[in-house]
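The other protein chains are all here in position, but one chain of the complex has been omitted.
And now, subunit A:
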Amino acid sequence: MNSARAMSKVWAQQSAFNRIVTFSTKATQHAAAAVSSAGAEPPGEEKTSATPPAAAQPPTPTPTPVRKPIVPSNYRFIYPEFLPDPKVEWRNPIREKLERLDMLDRRRQIDLPEFYVGSIMAVTSSDPHAAGKTSRFVGICINRDRCGLRARFVLRNVIDHQGMEVVYELYDPTIQKVEVLRLEKRLDDNLFYLRDALPEFSTFDENMEAEHLEEGAPVPVNDIKVVLRPRPWLERWERQNLRGVANIDQYIKDKHRKSAEKVQKPWEKYDLMKQYRSTIPEEEQKEVFAEVHTELHSLELQRKRNKRKRTFVKPKQLA
């Protein structure tokens, strides 16, 4: 991982250098301001890193201290959709920037809270076909994917003995309200196996009250183990190394076990390049969040203020 990071840093510097080869200071500032998402570190830093012995000398005139916003390290989990698709062919700094601006514009209109796969949520959305033109759906978030304005999540619930799933787009302007009723994580990255589990594991009360977490407390991980129904299944769960399933061994035979072993790729976790290609490098993440941090932070503060107001007005015994 370290080597990959180092490499990515070198790349970032190179790309920064390629993009900001300018010969007047004004243009440099302009470039740095314009292409902040292109892997551009400030040129001052570049100089110091290029000449390590010179950097060690104390009398080097340090440039005016640039106040960098301190971005919390957990932002990439709270706001994963702000990170662009890591596929190199699809990336473009200007598109990403415009997309981020649009996302922030939408976030100023609606409070999109922190949530994870496994959280229980309620989404109120405008629906031209519903009675009263709004519909509210409560369910467990079983998947969260895509990035930018395309970001979406799937809610699942069992209503009248019938499993229901609704795909919501996070930035769809018809969404009126997103509430997180219980903020928690599960053991797996997605919970599609709930489709093959007993219905009580994906049944949630529609009139559930929101449970409040203490401020600053880590998000709890619910280590519940789900009980699967017997075969046939929608997917071959035995091949997916699921941690949140209790009785998978009960239903698989030797032939399943053998074929599952065949498709395992235990070496992939050591594949640094694979990891590098499928993620946005840390340096670029920092740039992305440095751009949107102040806005997101102020929105968070506003949300907290509103929440406090609500809790003081209506104190209630929590379940």
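As a working rule, a contact is a pair of C-beta atoms (placed from the backbone, for glycine too) under 8 Å apart; a residue touches a chain by one contact, two chains touch by 3 or more; residues count from 1.
As a working rule, contacts and distances are computed from a predicted model.
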item	value
Hidden chain of the complex, named as in its UniProt record, picked from "AAA+ ATPase domain-containing protein", "Large ribosomal subunit protein uL3m", "Meckel syndrome type 1 protein" or "Cullin"	"Large ribosomal subunit protein uL3m"
Selected residue (touches chain absent from view) among A:Arg106, A:Lys225 or A:Lys274	A:Arg106
Contacting the left-out chain in the complete assembly, out of A:Asn74, A:Asn92 or A:Ser278	A:Asn92
Touching residues (missing chain, whole complex) on subunit A	19, 21-24, 27, 30-31, 34-35, 89-96, 98-99, 102-103, 105-106, 108-110, 126-128, 132-134, 148-150, 169, 171-176
